[in-house]
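Complex shown without one protein chain; remaining protein chains in place.
Letters are used for the chains, namely A, B and C, taken in the order the chains are written, and counting of residues starts over at 1 for each.
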Amino acid sequence: MACGKCLLCRTGEAHICQNVKIIGVDADGAFAEYVVIPESNIWKLDPAIPQEYASILDPLGNAVHSVLAGEIAAKTVAITGCGPIGLFSIAVARAVGATTIFAIEVNEHRRRIARDMKADFALDPSKNDVRAIVMEQTDGLGADVVLEMAGHPSAIRTAFDIVRRGGRVSLLGLTSKPISLNFSEDIIFKGITVQGISGRRMYQTWYQMTALLKAGKLDLHPVITDRIGMRDFAKGMERLKTGEASKILVYPNGTQ
Amino acid sequence: MACGKCLLCRTGEAHICQNVKIIGVDADGAFAEYVVIPESNIWKLDPAIPQEYASILDPLGNAVHSVLAGEIAAKTVAITGCGPIGLFSIAVARAVGATTIFAIEVNEHRRRIARDMKADFALDPSKNDVRAIVMEQTDGLGADVVLEMAGHPSAIRTAFDIVRRGGRVSLLGLTSKPISLNFSEDIIFKGITVQGISGRRMYQTWYQMTALLKAGKLDLHPVITDRIGMRDFAKGMERLKTGEASKILVYPNGTQ
Amino acid sequence: MACGKCLLCRTGEAHICQNVKIIGVDADGAFAEYVVIPESNIWKLDPAIPQEYASILDPLGNAVHSVLAGEIAAKTVAITGCGPIGLFSIAVARAVGATTIFAIEVNEHRRRIARDMKADFALDPSKNDVRAIVMEQTDGLGADVVLEMAGHPSAIRTAFDIVRRGGRVSLLGLTSKPISLNFSEDIIFKGITVQGISGRRMYQTWYQMTALLKAGKLDLHPVITDRIGMRDFAKGMERLKTGEASKILVYPNGTQ
Partner (left out) sequence: MACGKCLLCRTGEAHICQNVKIIGVDADGAFAEYVVIPESNIWKLDPAIPQEYASILDPLGNAVHSVLAGEIAAKTVAITGCGPIGLFSIAVARAVGATTIFAIEVNEHRRRIARDMKADFALDPSKNDVRAIVMEQTDGLGADVVLEMAGHPSAIRTAFDIVRRGGRVSLLGLTSKPISLNFSEDIIFKGITVQGISGRRMYQTWYQMTALLKAGKLDLHPVITDRIGMRDFAKGMERLKTGEASKILVYPNGTQ
């Protein structure tokens, strides 16, 4: 919920509003029985879009916002971290013309879903030499675009190692730990651009998602791993922790 | 052949060089038995790309340059004129995330190829109410991007009629006739951007084409309508005029 | 007054809203004794800005929007038409790093003010060979940026004649007459970008104007040619027509 009054809100950057309030953090969240949100935050689902996608449009919007935060067509893309936003980003990047997509993820369940989302490579950084593979596949240049969606220090380290000179690193994954970088080698000599990605341009991404989904450009089903009734809530949470589940649809009245 | 010395050449815009010489216009062209061109104009075909595509990469590069001359992902695109560059643009636009693609062309043969290239709509401006159809399909807004590749006054007229407010019209089709526009209504109130598109950023489009072709993002086969031996040259030219043929591959030693 | 509901309004382009209502055209204007406008259209003048500037900030905003609609630093700029917005554009272009500024205007009073605004050249297209002068001053290239603010067919013609290859023509001046262009020569071969400029990004230009004015970057006094009491309204209008007056401040209770 953006304030609507600050410079950011007034110049098209409400997603990084000075006074943003996050539902579930600064205000009651959607695990409550009822939730009050501003009218402007409501978006009517286009009837052509599968209804079950309604519950995953917010993170899909983050993926759209991240992938389209710079040039992407005809480029190689690496995604570090395959939580739901990372997985959605595979689909979005593919839909808008990325050529080779590297998904980098330690959890085997998530790597499997990444493969189902049609990543060209699903690499395990604990076993694969990620840098060597990316370099080999990109004529020694590195990836044009890296989307960092893990928030883990070693994933962030990898992001800077595999991006090519002049490339883009978009940072979305949060971490509470300070990260140490060699600015000269990692950023300056390579002449890269690093973007902090927070939230999403709400309306722009609503329009973009709607357009891509209606055109049949995005198959998101592999990310929806579970459909459960409310009574199985605790079990679902357990599967989220192990990575077996990615997005879980919870049906208040059972999945019939 | 760019001069390499002018401001344009030196600032990454050699494709609109002040002193450009066009092979076939300002210098002997490739219908000669031998042709001498600067080393820098030669590009080695990646072995993973079908060899017969080598002869159509130059116009494909024009299509890539036109489509990517502005934002295109998640946008609706109309292409007026379905000669080879228009047809290639359908494939490129689709590959980089255009959602609905309108191909607008009077010649029925070309419309058929446009359909084979997977345009969503292949409209005949002599019969269809193009503006009404585009408006209906775009919630009354108009097309986000219009690529004008016919060079015919009525096609140019259509381009400005169907582009949405804030949209882009990229002009590539050449015409020797002056065109009359109502600048206030057609350009200013709509706040559109009109681009003159000439040639292509040579290396950038080589890289982009190579990446898209190697990733299997572009199926160009429907545009190659004929494969003939040199002896059938005149017949091929005839089929070009009627629009039955689009790109004709001429094999000096026969088609085996 | 933008609708706030259309795609344009929701994606930062409210200045070209599908359903815009212009005060003075679609709703009662500010010549009425009282005028009702939406709260969001009100902007509080920073106390550091001279109060008399309050009445000219709207056209200044148009000038800021036009000049900054593309790259401008270290570029040569030609402005065709020296009404108030054209004159303000001279000041803005100079403030943001334009190098040589050509003001092109038939009315001698306006040319004089253009000179007072520190245009490098104030050319009379009825007497000067504008194209020859621009070419001579730009090493034969033409102007990097042309801001068309006259809306007269011959000024629009000039705009396309003097812009350099790869340059920008921003069209703001309105004309009810259709204009005839040779698209191939005037737009395509030159690879230029033509922008329709309508209104202004309201908040963004408020912020930009405030910043530039507070920093003392803009001296707009030469444009305010007259300060009159309400009783001299008719006389003021007369002086506007001849071009002797540019912006007239009307004081309801006399100028004492």
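Keep in mind that, in the parts below, contacts are C-beta pairs under 8 Å (C-beta built on N, C-alpha and C of every residue); 3 or more make two chains touch, one makes a residue touch a chain.
Bear in mind that the values here come from a model prediction, so they are computed numbers and not experimental data.
Across A:Lys5, A:Lys118 or A:Arg165, the residue that sits in touch with the chain not pictured is A:Arg165. Of B:Tyr203, B:Phe233 or B:Tyr251, it is B:Tyr203 that touches the chain left out of the display. Remark: the omitted chain is touched by one listed residue; of C:Ile37, C:Ala54, C:Ala211 or C:Met230 this is C:Ala211.
Although one chain is hidden here, its contacts on subunit A can still be listed: residues 7-8, 13, 15-16, 18, 141, 151, 156, 165-166, 171-172, 174-184, 187-199. Remark: the residues of subunit B touching the chain excluded from display are 7, 10-12, 201, 203-204, 207. The missing chain lies against subunit C, touching residues 64, 68, 72-76, 95-97, 99-100, 207-209, 211-212, 214-215, 217.
In the analysis below, only the chains that are shown with their structure count from here on.
Note on chain placement: the centre of subunit A and the centre of subunit B lie 34 Å apart, centres being C-alpha means. With centres defined as mean CA coordinates, subunit C is found 36 Å away from subunit B. Centres computed as Cα averages put subunit A at a distance of 43 Å from subunit C. Contact with two or more other chains is made by residues 207 of subunit A.
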